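Notes follow once the structure below has been shown.
All protein chains of the complex are present and in place, except for one that has been dropped.
Chains: A and B, in written order; residue numbering restarts at 1 for each.
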Amino acid sequence: MLYREAGQFKTSYAADMAVFPIRQDRIALGVVLAVAYLLVPLLDLLHVWPFGSDYLLRAILVPFLILSLGAIGVNILMGYCGQISLGSGAFMAIGAYSAYKFGTGVHLPLEWLGTAISIPPLPVLPSILLGGLMAAVVGILFGIPSLRIKGLYLAVATLAAQFFFDWVFIRVKWFTNYTPSGSVNAPELKFFGLLVESPIERYLLCLVFVTVFAVIAKNLVRGNLGRQWMAMRDMDIAAELMGIRPLYAKLTAFAVSSFIVGVAGSLWAFVYLGSWEPLAFNIDRSFQLLFMVIIGGLGSILGSFLGAAFILILPILLDQVPHALGVPVSVETVSLSVLIITGALICYLLIVEPLGFARLWSIGKEKLRLWPYPY
Amino acid sequence: MKADVEPRPGAASLKEAGEVLLSVEGVSLSFGGVRALRDVSFDIRKGEIRAIIGPNGAGKTSMLNVINGFYHPQQGVITFKGKRRHDMRPYLAASQGIARTFQNVALFKGMSTLDNIMTGRTLKMRRGILAQAIYWGVSQREEIRHREAVEHIIDFLEIKHIRKTPVGKLPYGLQKRVELGRALATEPDLLLLDEPMAGMNLEEKQDMSRFILTVNDTFSTTIALIEHDMGVVMDLSDRVVVLDYGQKIADGRPDEVQKDQKVIDAYLGIPH
Partner (left out) sequence: MEVFGQVLEVLIGGLLSGVLYSLVALGFVLIFKASGVFNFAQGAMVLLAGLALVRSLDFLAARGAPVWAAVILGLVFAGVIMAVTAWLVERFVLGPLVNQDGLTLFMSTIGATFVLEGASQMIFGSDVYPLRLFPTDAWFLFESVFPGGILVNKLDVWGGLIAGVLVAGLAIFFQSTKTGRALRAVADDHAAAQSVGIPISWIWFVVWLVAGLVALVAATVWGTKLGVQFSITFLALKALPVLIIGGFTSVPGAIVGGLIVGAGEKLAEVYLGPHMGGGIEYWFAYVLALAVLLVRPQGLFGERLIERI
């Protein structure tokens, strides 16, 4: 009785095409936004549980937001374009290191032209966006050949990108401004004159980024471009006959996806880590994003959030719950269990519900629609 | 119909004029050692319904594939709207106004009926990526305009009840209808239908025939049709081309072709 569409007639196409056509969904979204933007900062201010310490903010909410953003990016490439990406870590790294260079000033001597490219240090926001742009450019380069070859192409290309850029950011000292240790510190996070430092400030910053990009992603996905992406995924030969240009569709998917992943990388480095080395973006990170997308649901923006939450919380759960029950469990057992459970869950979901948690979620909503009637 | 769609002269008057929309001359196509088409020439006049018939493997689908640019013939010339070409490209075909349905339904299985048909509007949707990212404003207005056009097609094809259903879940007959809708959404000048009635029962065939005739009559869309059901061919088509082993063996009005001895030998057989 709670979740009913009856009586909610749409009298215009605009209303029917809205992202959350059902009123209850809109209310739910409003609640989530209110909690995220208002309740969390309020509780933090008052140091009320669960914000007694800043652990929840620092170690869970901030990484959750940033990785969700990364997952949205990977989802666009994988879920909407039907290609598998094993190298998203590299694109996060490109975003992060590019943003770092823009933030600390770019000096590129070009002896053979007798001149040099010199850009003064840029403020943080343009640096992050330019970092995303760099990632998008590289993404487009990798996307160009995908027209000729399908299937496993992307897996190989992204793997090549992963290992290549791992190497680049270690060996090419220019990217790390020649620091002896190889690790770098993020520049000061000054946005429009405001300094972002404390956990709650970092949280709100990430929240804003994620909200904006989630809206943009959702808009693209349900519009003409999103349909082009899905058409290319489902049957690219027929898509061409609809007037869809395969190159345009593929390259925009790569560009948008890489841009978002690049921005996520910058945020990860600047806002979450503070100081980092290339290892932060290695193949484990790529697999982490891959799992988030598979588990959360391919082709679903909501799924990106659900998958990120799951992957992030699982190790913490496996660690804290036994401790709470008084059963000692070693770090190693926890990490091995995470492997087993994640792997088993992927297999299970692929068998039972290939569209992941997001689909389970909407099935749940369907049942809720009928509740308390069984069918 | 919507103001989007230009009113066209009635089909009957077009047919009388007999102007040629598409012609293929001396088209030959081979795959390795297999010769799919051998020196085939025929034309399609504006406003007519042209049937292409023949036994399996005669090269009918290959002919359609050549017309819309999936296959590139080794020899021959394709002339569409007065422009002569040695081969076509799919995108070019689409932008010039050629649309197509496929023998084994080529719908986008992961999308709903509505979304599938909306993809047909791609060429008419002009708003760039930035406008789409923001959505509210120009992009939304464009989306609504095209949604209206698509809803008219959905009404016409009587598929309102399945508009939000993922097409993968639809029965074969309805899928074929959705595919027709998708082709119609492009507002084509030439519509290529590859066995649109395959696998349908009598009632579905009657519905489909009705749709095809209405499309031809009301929108003056020229139609080329591959079909095995001779009753349908007789009823619907203005002229018929008969292919056999990649060669054209007859070309003319349905009643003429039906009596042609070569056609009877190759394909029709004698009624008994």
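Structure notes:
Just so it is clear, a contact is a pair of C-beta atoms (placed from the backbone, for glycine too) under 8 Å apart; a residue touches a chain by one contact, two chains touch by 3 or more.
Quick caveat, the model's predicted, so the values are computed rather than measured.
One of A:Gln24, A:Thr104 or A:Ser337 touches the chain omitted from the figure, and that residue is A:Ser337. Listed here are the chain A residues that touch the chain not shown: 82, 84, 145, 148-149, 151-153, 155-157, 159-160, 163-164, 166-167, 170-172, 237-238, 283, 290, 294, 332-333, 336-340, 342-347, 350-351, 354.
Here, only the chains that are shown with their structure count from here on.
Chain B meets chain A in the complex at residues 68, 70, 90-91, 93-95, 99-100, 102, 106-111, 115, 118-123, 125, 127, 129, 132-135, 139-140, 143-144, 147-148, 151, 182, 186.
Chain A makes touch with chain B in their complex at residues 12-14, 17, 216, 219-220, 223-225, 227-228, 230-231, 233-235, 237-245, 252, 256, 299.
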